[in-house]
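Structure provided below as structure tokens; questions to follow.
With one protein chain held back, the other chains of the complex are shown just where they sit.
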Amino acid sequence: MECRELLKKLCSINAVTGREDVAAQAISDILSPYCDEVKIDAFFNVIGLKKGQGENPRNVLVTAHYDQIGLVVTGIDENGFLRFSAMGGVDPKILGAQEVTVHGRRDLHGVIGTKPPHLISPEDADKPVKLEDMRIDIGYGAEQARELVSVGDVVTFKFPAIELKNNRMAGRSMDNRSSVAALVEILKELKRIRHDDNVYVAATVQEESGLVGAFMASWHIRPDLAIAIDVCHGDMPDAPSDESFPLGKGVAIAVGPILSREHTRACIGLAKRERIPYQIDAEEKDTGTEAAVYSSALEGIPTLLLSIPAKYMHTTVEMVSLDDIGATARLAARYIAFRDELLQEGDSQ
Amino acid sequence: MFDTIKKLVNAFGPSGCEKQVAEVITQMIKDKVDEIYTDAMGNLIAVKKGSGKKIMLAAHMDEIGLIVSYIDEKGFLRFGTVGGVSPLIALGQRVVFENGTTGVVWYEENLENMKDAKPDKMYIDIAAKSRDEAMKMVNVGDMAVFAGEPVEQNGRVISKALDDRVGCAILAELAMKRPETDNEIYYVFTTQEEVGLRGARTAAFGIMPDLALAIDVTRTGDTPSCTHRPVVLGEGPAVKVKDSSVIAHPRIRDRLVDCAKENGIPYQLEVLERGGTDAGSIHITAGGIPTGAVSIPSRFIHCPAEMIDLNDAENTVRLLEAFVKAR
Partner (left out) sequence: MTEQGVYKDPTSGEYPEYLIDMLKELTMADGVSGDEKPVRDFIIDQIRDRVDSWHVDNMGNLIAFKKGTGLNRKVMLAAHMDEVGLLITGINENGLLKFKAVGGIETRALVGKRVRIGKERVPGVIGCKPIHLQDAAERKSPVKKSGLTIDIGAKDREQAEQSVAVGDTAAFAYDPVEFGEHKFMAKALDDRVGCVLLMELFKNRYPFDLYGCFTVQEEIGLKGAKAASFAVSPDTAIVLEGTTCYDLTGTSEHMMSTRLGDGPALTVMDRSVISDRGLYKFITQTAEEQGIPWQVKRTISGGTDAGRIQVSGTGVRVCTIAVPCRYIHTPVSVMDKRDFFHALKLAEATLAGLNNWLRETYQNQSGGESNV
């Protein structure tokens, strides 16, 4: 399946953080044609294995979380409107006038409305709306609503991915389905090139609620190298230039205290050699991604973080460039296969 | 149940000093379990052996408190908080040290704004006239907890430290019932939950259970003009959907709901925006442990007078008993 169609399909899957149980099989079905085996663990991490051709294969772990942010129902009021809370980092500012799907007894269409401008006083217009004051309207009265929905049901934003100019796409869940698409592209590339090492390709859970899946993956697989794939901020008018990256200019390779100096140096070397477009993302803290877990897991795992620039993160219109997904996948796959050559060239830690 | 709760809340046990609580619990249950021991963090672990699944049930022994950080020359004690103590709520409260010394919490009165009343502008007065006199009564590093006798009224309990002595009481009662099952049950009374879910982490690592439940209190949303929360006092144990430390494993959450329904036990579903429990550190231990939580609805958490409903506590015991027997 072409990357464009794959990404659309991935973005249409509903896997709210903590409720990946309903989506694990779908993710597994997408990965399995390219793997020797695929497993779903007790937490719904989907872990595929593509065996290496070497005599003494090491283990490499490549991960991308597949959970997405969403909402959870916390109450049904006397008029059938639903109160809700956030699952993962949701900015209340993006909720007004949104379409949602409430995953109750069945999937229900819902709307988070806003006060019409005619009824908002000038003072109110300047105040931010609080999440606790918002409601989801599913169009039912209280009695029916209570039949169909219960506290704890999750809610996703309804926004199918749309194609834009310049090979770009926008939609909800580009964080982090674009990285999952990259995982598939990595597997496809690995089928074309020879690689010595065993590659565990893991679509992990609950990154948005505490990097949880990464703990499980690192413990059970214990790789020699971990490559985390996530999104980073794309360039936007008011974003600081050292924290945002233009779309279409390639994969962002993270450098900083928790990332392996040796591997980032070699990876940049490979990108140059293979003419894969890349950018450098300097991370002075722990990156806020699964890389933070891998780097100090067990006795420490050398870790790389490759990011796909995404504008408007954690909104319904997250935007990525398909070219960047391609660059990320090509770099990751070829680094896995050819890294030893580059590691020998550079100086060691 | 009230007697058990009473014994437990009266024990002195701020984070890091849970020994007394552990001793009270040990006396209650040691003859009803196959093994009982403590670990390096002070966690108290009691085992009912079995050949089936390893189930860990965790309730924390520690309560919030204040720690003496400095004694000034006039005998006033400066302090830091142990766990989530709101300075405004501590104001004017009676606190008590392990050796029985009583103190009053007050603030530097020339403060312009009450909102600035933080621990560094507050102190404890233990009626000492000088530093020397104070040092005969307490040391830097000593901890104090809120004072107060537990009261039973209208089927509810008012007391300090119901968070989480009511959870400990529930586990103790369950242990004393000796539930019949092939499953191996670990009753774990953890330490230092209030300062970062610390004891549970090492206990879980040592046990490596197949699944775990945390038993703790949760806030209700049923007092005048309060923040909206779905849980209500008296409507049964709350099966946790999520809080800020964990999203309960969906299978465990479903199983708890099924157990409640099958056994006619009232239950509610809990979503807590701010607040964490031992489940938060258990579920990411080692390679991951499927974890859920059952919460006892409670009002005024982290105040010197918290409130729970005795029916909720009893029903929690019933729910846990049904759960550990299942699978």
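As written, the chain order gives the labels A and B, with residue 1 at the start of each chain.
One rule holds for everything that comes next: a contact is a pair of C-beta atoms (placed from the backbone, for glycine too) under 8 Å apart; a residue touches a chain by one contact, two chains touch by 3 or more.
None of these values were measured; they are calculated from a predicted model.
Screening B:M176, B:V195 or B:L310 against the full complex identifies B:V195 as the residue touching the chain left out.
Residue B:D120 is the one among B:D120, B:D182 or B:D258 that touches the chain not shown.
Only one of A:T264, A:T289, A:S307 or A:T328 touches the chain withheld from this view, namely A:T264. If you put the hidden chain back, the residue from B:K7, B:H60, B:R78 or B:R318 that touches it is B:R78.
Within the complete assembly, residues 240-243, 255-261, 264, 280, 282-286, 295-302, 349 of subunit A touch the chain that is not shown.
Not every partner is drawn; the one left out touches subunit B at residues 15-17, 19, 22, 37-43, 67, 69-70, 72, 78, 80-82, 119-120, 140-141, 192, 195-196, 198-199, 201-202, 205-206, 281.
Just so we're on the same page, only the chains that are shown with their structure count from here on.
If each chain is reduced to the centroid of its CA atoms, subunit A and subunit B end up 36 Å from each other.
Residues 227-230, 241-242, 245-251, 253, 268-271, 273, 280, 283-284, 286-288, 290 of subunit B are the ones touching subunit A in the complex.
The part of subunit A that touches subunit B in the complex is made up of residues 17-19, 21, 41-43, 72, 74-75, 83, 85, 87, 132, 150-152, 206, 209-210, 212, 215-216, 219-220.
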